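Every protein chain except one is present and positioned as in the full complex.
We call the chains A and B, going by the order they appear; numbering starts again at 1 in every chain.
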Amino acid sequence: MLQVGLAHFLVVSAILFSLGIYGIITRKNAVMVLMGLELILNAANINFVAFSKYGNLGINGQIVALFVIILAAAEAAIALAIVLNVYKTFANVNVDEINNLKD
Amino acid sequence: MTFYDIIFYLFAIITVASAFIVVTTRNIIYSGFSLLFTFFGVAGIYVLLGADFLAIVQIMVYVGGILILLLFGVMLTNKITNVDIRTGTVHLLPAAIGVGILFGALTSVMVYTEWKSEPGEIPLTTTFSIGKELLTNYVLIFELLGILLLIALIGAASIARREKE
Partner (left out) sequence: MTESLFTILSIIILFLPLLGFAVVLLLGKRLPKLYLFEIAVISITFLLSVIVMYFKLAYSIDRDIIASFNWITIGAAPLSGVLNIELGIKIDNVTVIMLFVVNLISMLVHIFSIEYMRGDIRYNRYFAYLGLFTFSMLGIVVTHNLLMMYIYWELVGLSSYLLIGHWFEKKSAADAAKKAFIVNRIGDIGMFIGILILFTQYKTFTFDKIFYQISQGNIPFNSEAWLTATGILIFMGAVGKSAQFPLHVWLPDAMEGPTPVSALIHAATMVAAGVFLVTRVFVMLTADAMLVIAVVGAFTSLVAATIALTQNDIKKVLAYSTVSQLGYMIMSLGVGAYVFAFFHLVTHAFFKACLFLGSGSVIHAMHHEQDIRNMGGLRKKLPLTYATFLMSTIAISGIPLTSGFLSKDGILAGTLAFGKLTGHWLIPIIGFTVAAMTAFYMFRLVILTFHGKPRDHHKYDHAHESSWVMVAPLVVLAALSIFIWYTPNPLSPDAGWFMSSWVKTPVTVVPENTRFEFMQSAVQGGESHGEIVHSPLYTETMHWAHYPAMIMSIVLAGFGILLAFTLYQWKKINADKIADRIKPLYNFSLNKWYLDEAYDATAISGTISLAKILSWFDNKIVDGAVNGSAWLGRFVSKISGLFDTYVIDGFVNFTAFFSGFIGFALRKIHTGKVQTYLVFVVFAVIILLLFFKPF
């Protein structure tokens, strides 16, 4: 095994990102889609923090990551409110059955 | 293989494995709990990267806030009494192929790019510097995020509220 460096963190982040995408695409339940989304955000955050240490971003990288976390919190709240609303309207939260966009 | 490396691989495996469970298991509750481990793993990686404050925030916000929110979402939108907390899947095959290729491409980009690598100055404890930066250079964004959170709060309440009959 190699000495742990920047690339290792980036690869972990890439794996998380891909898994997140996979989750978003394959899950039917909207809440599960949201979980995939959180994974993607975490992947991005790992990148920021990694570059904060190994790149020349310095402390700024961590601050941006902090902002991303804040945005994720706001996004989760709104998204779950929307999910609840969808549930009220369609009586389920399966993304593949909500295809009114087609019409 | 130093101690640092061992710790890294430990957290990386925790993160990746639990994330894998999140996106593959059919039971939503299992997914939620695996997500908990993913978040902890990511927090560990943050600590390894010298971002102690961020790690605490990660645990507090993600585990304490977002994850609880997600579980509430699960409970409110599934018929618990009928134990229908399983989720169906779609596009399994194209997703697997696409994500596989995407992962390959991403990894190769990550590994083979010549990153400009001159480590920045990371202080030992970051809380002080982050606080200082937030209230000086980033104060406008800081304020804006405060307003954004308020709007999100009001917006979420107003979207999710029951219409008066």
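Operating definition for what follows: a contact is a pair of C-beta atoms (placed from the backbone, for glycine too) under 8 Å apart; a residue touches a chain by one contact, two chains touch by 3 or more.
It should be emphasised that the depicted structure is a prediction, and the values quoted were computed from it without experimental measurement.
K.L.:
Of the residues B:I6, B:V90, B:L144 or B:A157, I need the one that contacts the missing chain.
P.N.:
B:V90
K.L.:
Which is it among B:G65, B:G98 or B:G155 that touches the chain not included here?
P.N.:
Within the whole complex, the residue contacting the unshown chain is B:G98.
K.L.:
What chain B residues would touch the chain not displayed?
P.N.:
90-91, 94-95, 98-99, 101-102, 105-106, 108-109, 111-113
K.L.:
For chain A, which residues lie in contact with the unshown chain of the complex?
P.N.:
21, 24-26, 33, 95-96, 99-103
By definition in this document, only the chains that are shown with their structure count from here on.
K.L.:
Suppose each chain is reduced to the average of its Cα coordinates; what separation in Å results between chain A and chain B?
P.N.:
Centre-to-centre distance between chain A and chain B: 6 Å.
K.L.:
Please give the residue numbers of chain A that touch chain B in the complex, ascending.
P.N.:
It is residues 1, 3-4, 6-23, 25-32, 34-36, 38-39, 42, 45-46, 49-50, 52-63, 65-67, 69-78, 80-85, 87-88, 92-94, 96 of chain A that touch chain B.
K.L.:
Show me the residue ranges of chain B that touch chain A in the complex, using the header's touch definition.
P.N.:
Touching chain A: residues 1-2, 4-5, 8-9, 12, 15-16, 19-20, 22-23, 28, 31-32, 35, 38-39, 42, 45-46, 49-51, 53-54, 57-58, 61-62, 65-66, 69-70, 72-74, 76-77, 87-92, 94-96, 98-100, 102-103, 106-107, 110-111, 115-123, 126, 129-130, 133-134, 138, 141, 145, 148-149, 152-153, 155-157, 159-160, 162 of chain B.
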